[in-house]
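The complex appears here minus one protein chain, its other protein chains still in place.
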Amino acid sequence: MGFFLEVVLGGLMAGVLYSLVALGFVLIFKASGVFNFAQGAMVLFAALTLVRLMEILKQTFSPFLIALLLTIAVMIALAWVIERLVLRPLVNQPGISLFMATLGISYILDGFGQAVWGSDVYALDVGVPKRPIVLFESMVPGGVLVPSEDLAAALIAGLLMLGLGVFFQRTRIGRALRAVADDHQAAQSVGIPLNYIWVIVWSVAGLVALVAGIVWGSKLGVQFSLGLVALKALPVLILGGFESIVGAVVGGLIIGVGEKVSEVYLGPAVGGGIENWFAYVLALLFLLVRPEGLFGERHIDRV
Amino acid sequence: MLYREAGQFKTTYGADQAVFPIRQDQLFIALWLAVGLVLVPLVSSEYLLRAILIPFLILALAALGLNLLVGYCGQLSLGTGGFMAVGAYAAYNLCVRIPALNPLVAFLLAGGVSTLVGIAFGIPSLRIKGYYLAVATLAAQFFLDWVFSRVAWFSNNTPSGSITAPPVTLFELTFDTPVKKYLLCLSILVLFAAVAKNLVRGRIGRAWMATRDMDVAAEIIGIRPMYAKLSAFAVSSFFIGVAGGLWAFVHLGSWEPLAFDVNRSFSILFMVIIGGLGSILGSFLGAAFITVLPLVLNQLPQWLGISISTAMISHLEAMIFGCLIVFFLIVEPLGLARLWRIGKEKLRLWPFPY
Partner (left out) sequence: MSPVPSQRSIGDVLLKLDGISLAFGGVKALDDVSFEVRSHEIRAIIGPNGAGKSSLLNVINGVYHPSQGAVTYKGTTYRQMRPHEAARRGIARTFQNIALFKGMTVLDNIMTGRTLKMHAGFLFQCLYFGKARSEELAHRRKVEHIIDFLQIEHIRKTPVGRLAYGLQKRVELARALAAEPELLLLDEPMAGMNLEEKEDMCRFILDVNDEFGTTIVLIEHDMGVVMDLSDRVVVLDYGRKIGDGSPDEVRRNQAVIDAYLGVRH
């Protein structure tokens, strides 16, 4: 029982990590109707920038804080560049074109990030205590070990979800973002400043990417494979719905737990490696049964 | 002035619907075929054939297949690598387990296997579109990756996971030299391209394009979306499967599952995008471009006299690819093929300015 709980908890924690990346996707999709394939590359880029800046600023009084502020500035600058050079020329193009453009951006970011910062693995230490916390001592003998950084990650994800949810539903800018996601031209004709909105959205997505990068990076070290996380986030979105913040979190958790549990309990029977495709096959099944995901909206085509 | 239709009157609909209606085009194609079949094998070095021409021909076939699906029928697929793997492993298993089977026949059968797998993974397209379909095809890619690395039967239980293909023969002829391999691939490509062109200009091609442009209207005319989409997946997977077999047997010789991973899928998708969606010529142009570009980038520092590490070169390559994708999407979404057509339009007036 204890072992099962540990596996589930481990899965939940992995799921939180997926959710954090998926949140960035949802933001951009919700606000501009674009599926940002480059989100994973943004996570990696943000983490790389942070880590290397921290190293450069080693001698100052608070390398983490200064590096963090600088990285935030970099991500905002990145959002501005992307809007200016890629999004603006492609406004009103079909979604597939924009998707492929973000594919291009992900290649550029990968190449650029590694060209500038190098492609080694870097350890990220943000000062979260490493001592694991023991939970459920009453239910299970010896309790269940939970790394405290994972708990911190869960907390951060929860706060982000709440914050973003409120932002979209209650604020004027949030409403504008939803209008833009629906119809670029219509939003423009109502006077919503598309360019400004997009810079905001991509900046926020960049910051979410940064948070995800910090969380992932301190757990696994900052390395190239971080970029591949983007591919994992796709099934999360399918499960949760492309436009739902809650969906991103729930989807991530389901996939995280599902992966871990199936790997541990079914893995030995099929030679392992289930983790590689479990998420995708689950997403595929969802696509056949409920394409809009658990929390997404159904699309009706008018003739 | 040289390139004009003036004076060439078509008196039958048949003549009007020919693939190359303009006489200058007919000469041009004949010239290219002559160059390709005769001149190139005579003057090319082994390196040129091995490293550039043969991969180009095989990837052009794969790009052609993908273009039929993505460009003509509008169904986004990110699983090209996986379907190439199906073709390769199917051909390998057929050859190894049925020693009497000629590898060329095995390629066709492997294409058939790939077709069945393609149809299976194309079924979701009946209910989902766009990004969702992309995810489904990615699922196919990763799942097939896993199947070929974990299920030892496919690799004939080789412990290392890397397998070697038997040589390709036809009657008494063994395709072992680069020149023979080149001619084999060229012939197969020309044959498949002709088939593709015929499909595209007929009923089936129109059904694909109608489904791409407005599937609701297509259904109302009587085009059944299921047949259109699944036939696109089927034909596309056949082409890609055969390309996979060729890639494994003729180009690589020995390979492991990684040769057909998601990067391969993206690379072929880029060929189609840059070359031009919905254009057979575009598939060739895109394949040429993407095959030649890394080589040029690799040599460029040497030519310019700067020294850059190979790691840095691959980073730069990624950046340049990305920039090119974005560039083409913004400037010429119809790709190199459209630039080519614009060039031909200008040629009609040359040497006059207007």
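A and B label the chains in the order they appear, each numbered from 1.
Convention: a residue touches a chain if its C-beta (ideal position, glycine included) is under 8 Å from a C-beta of that chain, and two chains touch if they have at least 3 such contacts.
These numbers were taken from a predicted model, which means no experiment stands behind them.
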* Structure fact -> Filtering B:G222, B:G305 or B:P351 for touch with the omitted chain leaves B:G222
* Structure fact -> In the full complex, subunit B touches the hidden chain through residues 12-14, 17, 195, 198-199, 201-204, 206-207, 209-210, 212-214, 216-224, 231, 278
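Following the convention adopted for this analysis, only the chains that are shown with their structure count from here on.
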* **subunit B partner contacts - residues on subunit A that touch it in the complex** => 35, 85-86, 89-90, 93, 95-97, 99-101, 103-112, 114-115, 119, 231, 234-235, 238, 242, 270-273, 276-277, 280-281, 283-284, 287-288, 291, 301, 303
* Enumerate the contact residues on subunit B facing subunit A in the complex. => 76, 123-124, 127-128, 130-132, 134-136, 138-139, 142-143, 145-146, 149-151, 216-217, 262, 266, 273, 311-312, 314-326, 329-330, 333
